[in-house]
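Of the protein chains in this complex, one is absent; all others appear in place.
Entry: chain A
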Amino acid sequence: MTPSTNLTCDLAIVGTGIAGMAAAVFARKQGLSVVQAGSTGAISYTSGVFDVLGAIPASGKDDGIRTIHQPFAGIPALLEAFPGHPYGKISPEDIRCAFHDLIEFLRYAGVSYQAGSDRNYRVISPAGTLKHTWCVPKTVLPGCIALEEKTPTLILGFKGLKGFSARQVVANLKEFWPGLRAERIEFPGFESGELYTEQLARTLETPDARQRLAEAIAPLLSDARAVGMPAVMGMHRPIKVAQDLAMRLGVPVFEVPTMPPGVPGIRLKEAFEDKLPEIGVDLFCQQQISGTIPASDSPFTLRITGQPVEREVRANHVLLASGRFLGGGLAGSLDGIAETVFDLDVVQPETRSNWYQVDYFDPRGHAIHTTGLQTDDKFRPLDENNAPVHPRLFAAGSILAHQDWIRMKCGAGVAIATAYAAVEAIAKP
């Protein structure tokens, strides 16, 4: 088929996850023209909280995992244990700058975030465990404060919403937080059947639904000075929904993240998809993008395939932010791990037997998560001779080798910071 539309740009971004979306924001801020495309992307599977660094996996089987309370102060210890980690190529100041720019954009898009100062926040998880993270949606923040101050708090569950038990949260935290209580109510208007968080979030966009929910909660408040509930407080203006509920109840309300795909992830996806085109990004979601590596003095020619029209993109730079296995940037077969767009070299164990440790919760984590692309200091992928594959091909986010975002709790940090560093390298060569 002949492409019906040709596009040219300074930067083509492959991928629509956090790294790709953040890169688009940074590139537009630098005045670069941007075309971005990717398949479904894993963004709606994210928890919605942005980790920078929460833990350092063990180096030996009998070592423990080190929980990190001060993420920036913890980076030297991380680099000592994992010398190739992408944070070794970017300064803490730049990580903060990257978060600052992204948070500003998200506020513009209606989703407000609060970054910590030096310390991680502790976020209540739906299992009643605690997640150490640096930057949280403002709808989650009052829960971190309530935990810190041991405020008498009511955790609320909804009948029909599976995978979330307020009693579970309380059972696992009450020992240290005596004023924590659990209640379960029928969500007004959804008295029977299974509930879905996305559906509840959209419902709570209306003042009427919020009023009815507040009326259902009020009799249960008693001495509670804060109310936590599954993350369902609106899709587009969550902070307004939270403030309105708090006003009606007279106490702060906060969200507890839920199992994926959860509302905070869907909010991010919708915020980016709505607002990136407004700032001038040519964004093609749910599309495949493919191409080959051109000669070093030639631009990239990429093809966006999908419905209804195929497009050819001529780009001076390419940023590969296609993610790992879930995002589709890497693929694992019986014979090994491959990069799916340009078939770049992937750093990986000798055999499939070494992808995973024997024990699931091995404190060292699994080697498969540290496989990926090796890059130079500018985040350009390297070939087998340790030379950049192409002078204007860059990579960012979870596809990078030597980081284990799951175990290190550094997913958003790696995505946002490496996208920032790569765009800086593109804009100011």
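Just so we're on the same page, a residue touches a chain if its C-beta (ideal position, glycine included) is under 8 Å from a C-beta of that chain, and two chains touch if they have at least 3 such contacts; residues count from 1.
We adopt the following convention: contacts and distances are computed from a predicted model.
K.L.:
When one chain of this assembly is omitted, its UniProt record names it as which of these: "ROK family transcriptional regulator", "Osmoprotectant transport system permease protein", "Glycerol-3-phosphate dehydrogenase" or "ABC transporter substrate-binding protein"?
P.N.:
"Glycerol-3-phosphate dehydrogenase"
K.L.:
Among A:Glu80, A:Glu104 or A:Glu194, which one is in touch with the chain left out?
P.N.:
Considering the complete complex, A:Glu194 is the one touching the chain left out.
K.L.:
Have a look at A:Thr16, A:Ser39 or A:Ser125 and name the one touching the chain we're not showing.
P.N.:
Only one of A:Thr16, A:Ser39 or A:Ser125 touches the chain omitted from view, namely A:Ser125.
K.L.:
In the complete complex, which positions of chain A touch the hidden chain?
P.N.:
Given the touch definition above, chain A has residues 45, 47, 55, 65, 67, 125-131, 157, 160, 162-165, 167-168, 171-173, 175-177, 184, 192-194, 257, 259-260, 324-326, 331-334, 351-353, 355-356, 358-361, 363, 366, 368-369, 405-407, 409, 411 touching the missing chain.
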